[in-house]
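Note that one protein chain of the assembly has been removed; the remaining protein chains are unaltered in position.
Let's look at chain A:
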Amino acid sequence: MRRNRGIVCWLLAVVLLLSACTKTGGDAQPAAGGAGTGTKPAETGQPASGSGGGKMTDVGTPRSQTLIVDILSGRSADPDRMNPYVPGAVPMDSGLHQLIYSNLWEIDTVKGKQIPDLAATMPEPLDNTNTKFRFKLQEGLAWSDGVEFTADDVVYTSDMLLKTKELGYSGYYSSLVKSMKAIDKTTIEVETVQPETRLAQKLGVVIWGTAFRVMPKHIWEKEDPTKFKFTDPVGVGPYKLSKRDPQGNWFLYEKRQDWQKSDIGKLVGEPGPQYILFKYFGPEEKRIMAAISHEMDILQDITPESWDVLRQKNTFAKAWYENFPYADMNDPCERGMSLNAAKAPYDNPDVRWALTLLTDIKNVSMATFGGMLRASPIELPPISVLQDNYHKPMTPWLKDFQLSDGYKPFDDSYAKDMVDMLKQQGVKGLPTDAKEMTDTFGVGWYKYDPAEAAKLLQKAGFKKQGDKWLKPDGTPWKLTINAPANFEVQSMRLAFAVADSWRKNGIDVNVQQMDAATFWDAESTGNFEVGSYWPACGLLPDSTSNFQGWHKKYIVPVGQQAPGNRNRWASDRVSSLIDELNGLKSDDPKVIQNITEINKEFVKGMPFIPMFGTSKFVPVDTYYWSGFQTSKNEFEGPWWWWSQFKYYTPHYKPTGK
């Protein structure tokens, strides 16, 4: 045994030697002129610890000064690659676009409008052609390496995109912008290829981020943009990359010493955290353990079950709402069932409506996310801004809406019914007045009415044999719902819940879980009957851009990859309304009218059965940090993976622990 012990010790020593020989290099290379890259806190002149405790993080920063954020996309395979114009490898939501890169126009999701960021003004047309625009840039901003940010940087980025066809974004950009020129240090004129009414939406942020990211001319002009890694990223945001894990599990950002010259420094104020650590802890179980142990301050998506565990084990953990439904419901995409209008029998609106009426939406809500969902009867997500502009104003029309046989399918009692149902289950803190109920659970949905659905199916030639439906050709009605496998949990669960509801009503439903590549390929090529996809997104009242893809001109035959309109639903009326919208300016009152009309067409045709907004359980731990946004402190939504994250940082203050 002694000999065996010796062998074991010897082998352990060998493995240590083997692993030690692997490349490491945890620090980012110092950027030209930049201070503090790769430095330890003691070297930055910062106190060794905060006001409390002196606990250090495992990357060597004082815990009291370090905000730790979960990484939504997980580990980065190549953490050195920061060139945002080469798609794929860039760890964009590992803090890079949240803290370093800045955009011309950002989004204020609470007000539902774009705001200037690097730009100081919105684009102003120079004539009536809508092809020439001018906008000003913020003055006094500097890149994180100290070089002044000017119009030359924006123009350089534009020219680089126009010239470098190998970049994925170049093709689209060239179809949008003809030229950009700097009039002076802070004034830019743009000429577009076609008349444009929404230039800021196309070059700025509408949701999550934007493809047009201004790069520093003084660095990029010396490089080949197709090969440049941009390993030491330089931006106008308030932080700089300090250290990174060569294996891509974490990225440490440090507040710029000259944060006053960052966009946030100028527009909002000094960011609270000295350090922000974006870290991937692994699967959900480990992320929850980390949050319970106060090792993570901001969590990305977790399931309702995990939230239950977290709130019971960590009293400092807070979700968007203090009580039920806890989750934030203002995510800009809604979930539902996409129907392939190019495949029989789903090419028949009566069949699509029958499936809608066979959906027991309350039970589907309970089965999917324990009832913590806001229903949407139209083609726009039920976020507060859009509810006020569309869902609520459209409710009278929805109530009056009739199917071809005169049947009125809309049911406005969904919110109240959900409250009653949840009350019976002992859920506390439910809304009590009608407005609060609607704001929480939505304006209503469609009736669960198998009898009316049967009428529609019989009209379409279906027959019932025993408790099973037969298609018009006499074969049993079998359908497959495509669902994501182990990603986009809400859509995955929704597919199973809907399948259950339809199965109970005589349809042989199979849920096919697919990995990402197969799931998206099936949607694009139209190789699906029903899919738990989410083609209905929007955040601004002017959601023209989100409807573009539904134009009939984008329909291609099944088997070919579609650029848009993946449901292959052809509507002349919707297409002409989209054409008309493209000619209207964003603030034209007719925009809302047209989009309302488009929504009415979607209700009539039902190519996508809208069901729920996305409920996000993205909790925070208030043990080390305070000032997080919640429903009671709603300066912004909890969009930790969006480029606007940098706007939140001045609100966060250490608790002193």
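Operating definition for what follows: a contact is a pair of C-beta atoms (placed from the backbone, for glycine too) under 8 Å apart; a residue touches a chain by one contact, two chains touch by 3 or more; residues count from 1.
The rule is simple: contacts and distances are computed from a predicted model.
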Listed names "ABC transporter permease", "Sulphur oxidation protein SoxZ domain-containing protein", "Oligopeptide transport system ATP-binding protein" or "Omp28-related outer membrane protein", with the criterion being the UniProt name of the chain not displayed: "ABC transporter permease"
Which residue of A:P125, A:G146, A:G269 or A:G549 touches the chain not shown here: A:G549
Residue in contact with the excluded chain [from A:C333, A:L403 or A:M611]: A:C333
Residue of A:N249, A:Q490 or A:T649 in touch with the missing chain, whole complex considered: A:N249
Which residue of A:E166, A:D405, A:D420 or A:E436 touches the chain not shown here: A:E166
Missing-chain contacts mapped onto chain A: 1, 4, 7-8, 11-12, 14-16, 18-26, 58-60, 75, 77-78, 81, 86-89, 93, 165-172, 175, 202, 206-211, 226-227, 245-250, 279-283, 285-286, 289-290, 292-293, 295, 332-333, 488, 515-525, 527, 534, 537, 545-546, 548-549, 551, 554, 561, 563-565, 641
